[in-house]
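One protein chain is absent from this view; the other protein chains keep their places.
Just so it is clear, A, B and C label the chains in written order, and each chain counts residues from 1 on its own.
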Amino acid sequence: MIFTSDNWAGAHPDIARALSDHSGGFAAAYGASDLDRAVERRFSELFETEVAVFFVGTGTAANSLALASAAKPGGVAFAHHQAHIIADECGAPEFFSGGGRLAAVDGGHGKIDPENLEMTIARYPAEFVHAGQPVAVSITQATESGTVYSTDEIRRISAIAEKHHLPLHMDGARFANALVALDVSPAEMTIASGIDMLSFGGTKNGCWCAEALIVFDPGKAEQLPFLRKRGAHLFSKSRFIAAQFAAYLHDDLWLRLAGHANRMADQMRQAITLASDARLAWPSQTNEVFAILPQDTAAGLRHHGAQFYDWPVPKDCGAIAPQEVLVRLVTSLATTPQEIDSFASHLR
Amino acid sequence: MIFTSDNWAGAHPDIARALSDHSGGFAAAYGASDLDRAVERRFSELFETEVAVFFVGTGTAANSLALASAAKPGGVAFAHHQAHIIADECGAPEFFSGGGRLAAVDGGHGKIDPENLEMTIARYPAEFVHAGQPVAVSITQATESGTVYSTDEIRRISAIAEKHHLPLHMDGARFANALVALDVSPAEMTIASGIDMLSFGGTKNGCWCAEALIVFDPGKAEQLPFLRKRGAHLFSKSRFIAAQFAAYLHDDLWLRLAGHANRMADQMRQAITLASDARLAWPSQTNEVFAILPQDTAAGLRHHGAQFYDWPVPKDCGAIAPQEVLVRLVTSLATTPQEIDSFASHLR
Amino acid sequence: MIFTSDNWAGAHPDIARALSDHSGGFAAAYGASDLDRAVERRFSELFETEVAVFFVGTGTAANSLALASAAKPGGVAFAHHQAHIIADECGAPEFFSGGGRLAAVDGGHGKIDPENLEMTIARYPAEFVHAGQPVAVSITQATESGTVYSTDEIRRISAIAEKHHLPLHMDGARFANALVALDVSPAEMTIASGIDMLSFGGTKNGCWCAEALIVFDPGKAEQLPFLRKRGAHLFSKSRFIAAQFAAYLHDDLWLRLAGHANRMADQMRQAITLASDARLAWPSQTNEVFAILPQDTAAGLRHHGAQFYDWPVPKDCGAIAPQEVLVRLVTSLATTPQEIDSFASHLR
Partner (left out) sequence: MIFTSDNWAGAHPDIARALSDHSGGFAAAYGASDLDRAVERRFSELFETEVAVFFVGTGTAANSLALASAAKPGGVAFAHHQAHIIADECGAPEFFSGGGRLAAVDGGHGKIDPENLEMTIARYPAEFVHAGQPVAVSITQATESGTVYSTDEIRRISAIAEKHHLPLHMDGARFANALVALDVSPAEMTIASGIDMLSFGGTKNGCWCAEALIVFDPGKAEQLPFLRKRGAHLFSKSRFIAAQFAAYLHDDLWLRLAGHANRMADQMRQAITLASDARLAWPSQTNEVFAILPQDTAAGLRHHGAQFYDWPVPKDCGAIAPQEVLVRLVTSLATTPQEIDSFASHLR
């Protein structure tokens, strides 16, 4: 009963097998192999347009390089205050951007509120050198609250970004979970909705270590090969990432795995809704479930082997009694229905 | 007949198997798993002292983080002009050091000349704020010229570093090849010879992607967890690196693989020495061989399927006639005696 | 009737004269002149302890170098959300800190609220590498709202900083105005209250261009000569700053000028209090006055030659009617009682 994070899971057997299959033989290093090229083409098919693809090893690298490619002196990028780039990356985006700033935007359940975005951008007027200058907007899909922007919601954000001539980045560490939840195509959720750059994550959904920065207008990716290499994120045996992605994208494995994780979360949500001593903190749609439990119940669940994190209470969470606690429960490709049942049976 | 680089090889079957074996199950993320801890302990055993270990994905990351941990404003690090950090990392060490400088030191066949090191450090006198300040010395073992510093030679460098209160870093992208060539212990070649930080490379010698920054005095590694995370080099499923190292270090696999690569290079050196129309450019001791060939011969070899790079002629190389070319030939775990024989048969 | 900013004034005649007096003759460059040394000693007398002094040309430089000297990877410095370092320096502190973050702290009228400071620091727990690490606290004295921390209030902040082992920086762009308002000694308002570093500003109070970073424990200033030079802030003819400070500190000129500016503001406050169609937005104590006026009145004042800025309404400001506007009125050494009278006469 491990619900701490989807990155506690290992790799899917198909991913491991792909690494074994490609381990023999020689191939050009630093991303020049046939396999690298083939997987890059696969991404272009997936997004229905010629994209520039940069394999990296961590989501933080993909995010940081995306923002670095948009950086200007005194630059300010806008993101939800819960965004991974703001809350969990130890200043990597700021470092890669040469000292750029991340301005936190408010909004319910992990999603940027468009009006608040406008207001926050307005604090950095173009003609006022003292404040710095806006350089990018970043949204997280699925969000850190387990919710998902609809394509309409993305378009509302991208209209604002476009108005201010700001590229729009999507942190897709849980891209597949969001895609399955929305039931749209990769292109619909990104380029067709105004996304300019995407951190496409594979690690949390069954890869060992496979992330890609996707740039939808390759003409704007000119400096990224240098940014990646300068960031020490160009792998010599790059095909070990390509091989993971090849298996990941083959025969819809990635969508099946995300679908499974989401379904496990649905069952978890249902169990919590039915339980008398627990309730959902807010409705999430992907593989992250947020629940309010009596502390005793949480302790009991842990006593029976469940692992999960207490979670800081956001201001848009419903009321929590003193003896209650907010917890986050994350499912993954490795979660089994039995684990959910077992968890549910310890709730009442 | 792939002699382009040892990073064109894939991964050893034992490494691939380790990844498969560990792909199931859950484990704490971000380096906190039991396997991560066990491999860290293994490194302490290997170096016969308690060391701090930081897994990263590229040698450039290990090198850059090492130098970043020694950085000061206006800092200058000293390395051989052929060093990877100077010639091949697109400014990563400078970037991670916040704009530090790499000062090139001369010396024959890839090794820093101690007198030249003293002379170069002297250009940055401590009391002169305008010039900046020395912060570190870095040597490459094995060197980019395929040679190896003896432990005496390392100690001569470390005495100078110590005199100037500079930490001494070793870029060990081909650490195993050097170790096998010298036939000393890991501790003898490092901490006992005055090395403070080591980039321990596994990738070029049979791993997919496994590098570690080893700090011999853990008390000096306080900022490295933050430097690594800020550099986007902390892997969530860090155990995928740990698993590779576990297999790599198990039962001396790493030494066997390096021994094999070195032996293949020995056979290559022998073949070149015996050939009438080729000669060694200088004597190397590890898995990199540098040869001077007639351009026709080089073309002929390539025609028969050999792949290798022409190499820029260093000033300490022997005379090269106009119709000749200097080439680099790199062997690896994946090189077979048949390939060497085949190569030799196309030489005269 | 120029109330836009105190940096619209020129230089006091004594300052200009000092520059003329010292313009002949030769002196050692880069801060090594007798005059530089003498002024440095003067600062030590002023603060009743041996201090390290670094002349720079802008307050932003002093602030940025102070924070740079405290920087660590993933570092987070805490300041009031109105602080100049957050609102007005185009990312300079972040840049000089190698990508550090400035975390905004709330509090009324420009002053950090101690509880909010504790809460904000708590978001960056020491053991949690993902969030980064706290590195410094910065307060502004006088604040951007024209208010002044009492020495008790400073001590409350410094106790928190000390508890978390964070150096405490004071942005003293309007140090003299605050000092005169509090009527304490320079030492009492700084080192005795727990301040570790001070940006001592002369420019806004009668100098052309004279700022100094004061470090109260010179042992902690070791890297500052390099940080300053690397920041391009070491002046060759440094004595032109020393000469300004010599005149500024001579015979209490600085206190007399700040006293004058504060008195002019007092008269302005009184005039506003007495006026029927204007009111103070909040009580300030130094040379910045914040008033709420009908837009018509503001327009009328401007029509009669008054210059001043509309000001963004902070959340702790009293209610403002739709047809009203918040304005900032800044007095300086160059403000005359006649200007205040004239301004008052155009109020009703």
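Everything that follows uses one rule, which is that a contact is a pair of C-beta atoms (placed from the backbone, for glycine too) under 8 Å apart; a residue touches a chain by one contact, two chains touch by 3 or more.
Computed from a prediction, not measured in an experiment: that's the story for all the values here.
Peer 1: Have a look at C:95, C:124 or C:216 and name the one touching the chain we're not showing.
Peer 2: C:95
Peer 1: Of A:73, A:114, A:300 or A:314, which sits in contact with the chain we cannot see?
Peer 2: Spelled out, the listed residue whose C-beta touches the missing chain is A:73.
Peer 1: Just name the one of A:10, A:99 or A:146 that touches the chain not displayed here.
Peer 2: A:99
Peer 1: Of the residues listed, C:47, C:124, C:235 or C:248, which one is in contact with the missing chain?
Peer 2: Of all options in C:47, C:124, C:235 or C:248, contact with the hidden chain holds for C:235.
Peer 1: May I ask you to list the residues on chain B that touch the chain which is not drawn?
Peer 2: Here the touching residues of chain B are 73-76, 87-91, 94-102, 129-132.
Peer 1: Which chain C residues touch the hidden chain?
Peer 2: Touching the missing chain: residues 2, 4-5, 7-13, 15-17, 19-20, 22-29, 56-61, 64, 89-92, 95-96, 203-204, 208-209, 226, 229-237, 239-240, 334.
Peer 1: When the complex is taken as a whole, what residues of chain A touch the one chain not shown?
Peer 2: The list for chain A reads 30, 68, 72-74, 98-99, 129-130, 132-133, 223, 225-227, 229-230, 234.
Just so it is clear, only the chains that are shown with their structure count from here on.
Peer 1: Quick one: which chain's Cα centre is the longest way from chain C's?
Peer 2: Chain centre farthest from chain C's centre: B.
Peer 1: In whole angstrom, what separates the CA-based centres of chain B and chain C?
Peer 2: Centres of chain B and chain C (C-alpha means) sit 51 Å apart.
Peer 1: Where the CA atoms of chain A average out and where those of chain C average out, how many Å apart are those spots?
Peer 2: It comes to 41 Å between the two C-alpha centres.
Peer 1: Which positions in chain C are in touch with at least two other chains?
Peer 2: 73-74, 98-99, 129-130, 132
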